[in-house]
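All protein chains but one are shown at their positions in the complex.
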Amino acid sequence: MKDLFRGELVRFTFEEPEAGAKAEVRWQRDTEFIRLADSDPSRLSSEKKLKEWFDHQAEDGPKSERVSFSVRTLEEDKYIGFLGLWIDLIQSEAWVGLGIGEREFWSKGYGSDMMKLCQQYVFAELGLARLSLGLHEYNPRALRSYEKCGFRLEGRTRQDLAREGHRYDSLWMGILRDEWQQMQKGENR
Amino acid sequence: MFDIQTQLFEGQEIRFGPIDHEKDPEIESKWTHDSDFMRMMDTAPARPMSAAIVRKQYEKLEKQIEEKKNLFHFMIRAKTDDRLIGMATVNRVEWTNSNAFLRLGIGAAENRRKGYGTQALQMLLRFAFAELNLFRVSAMVPEYNEAALGLLKKFGFVQEVCRRKALERDGQRWDLYVFGLLSEEWQGQTKG
Partner (left out) sequence: MKDVFTGSLVRLSAFDPEEMSKVFPRWNSNSEYFRLLNSSARSMQSSKAALKWMEEEVGEMSLESYYFSIRTLAEDKLIGEIGLDVVNWPGRDAFVGLGIGETEYWSKGYGTDVMNVLLRFAFMEINLRRVSLGVFEYNPRAIRSYEKVGFRPEGRMRRLLKREGRRWDNLFMGILREEWLELNASVPAEAAIGT
């Protein structure tokens, strides 16, 4: 059986509260990162507040509706980002949100590797039927990466997001389990 | 035309009002036993709720309204006898982006096909655009809900997203549509 948590460039883990919070504080100061990752307004949280989130995760323990991963590189074991899943068990679908906080790892295939690992987890381990995600129209790098992973663009909510005096569309994408399985077959040939 | 004096919460035959914690739970409990209604109203699984559970849900709702301030909930009542007909909501409000989702449901079958849905959506849109000053509103509807699809199209909503096979019900998977209406589009309608 495949190692669910190891890809080709990264692995999934979960950070200890101290280390996790320290890194997040630094990433939050990078406005470009925040604005690519999120539609909520950029904000700066204290290390204490961020540590509370990690502690909370530790206390609550594993939950079936929400799975969070920290992402580390295989080569140097460097903590570079996160991937979160919001799972709807009844509809057998999940939403994924990911972010790479360390800039030097952008545009190098790390995002795609994270997403591929995520797809494998969602379809082969959780057995869900569908995986969805949203992104901003000003994030073409992510759009390309996700398309390469098999996601299809399912529409745009027009002028959904307001930033820097402009309005931007939100893009909605999805991939079905059958489609992912087809891709796997294709790749294994 | 609409102006500052025209009532936001009074329609022709319906009005928007607050939750009546005494009387409403019983009525809403009845609606939750109508699986047809629940399956049109929500993607979450239909489940019959006791009045006690409905009451708890109201409390959670009002707590969220207080704390998160990203939600506006109205009960729809008939003007003639003040009976509870349905509910209308503006939720998932993102203030910095000036957008939100709308939800609307007419609970009892005998109250449908009477134009209440149209009146309620009209009032809800006016509230969203002329009072909350939103830039756009969205609605998510499963492909099998023809009544909702018809109502949204009547108001000029554009189908923007097709979330393929995002919902499973009755042994098959259904598409979920996301519709959107921009403030300028709504203004264009009300002026014309």
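To keep things simple, chains are lettered A and B as they appear, and every chain counts its residues starting from 1.
Rule of thumb we're sticking to: contacts are C-beta pairs under 8 Å (C-beta built on N, C-alpha and C of every residue); 3 or more make two chains touch, one makes a residue touch a chain.
Fair warning: this is a prediction, and the values are worked out from it, not measured in the lab.
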Checklist outcome for this item: Among listed residues B:Leu8, B:Ile27, B:Ile53 or B:Ala78, the absent chain is touched only by B:Ile53
Checklist entry - Who touches the missing chain here, B:Pro18, B:Pro45 or B:Gly188? => result B:Pro45
Next on the checklist: For a quick check of understanding: of B:Thr6, B:Ser35 or B:Thr190, which residue touches the chain that isn't displayed?
Outcome noted: B:Ser35
Checklist entry - In the full complex, which residues of chain B touch the absent chain? => result 29, 32-36, 39-40, 45-53, 56, 144, 146-147, 168-171
Checklist outcome for this item: Contact residues on chain A toward the hidden chain run 64-65, 89-92, 125-127
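We take it that only the chains that are shown with their structure count from here on.
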Item to check | Centroid distance [mean C-alpha coordinates] between chain B and chain A, Å | outcome: 31
Checklist entry - Which residues, counting only chain A, touch chain B once they are in their complex? => result 39-41, 90-93, 129-130, 132, 152, 154-162, 167, 172, 174, 176
Next on the checklist: Looking at the complex, which residues from chain B come into contact with chain A?
Outcome noted: 43-45, 94, 96-99, 135-136, 138, 158-168, 173, 178, 180, 182
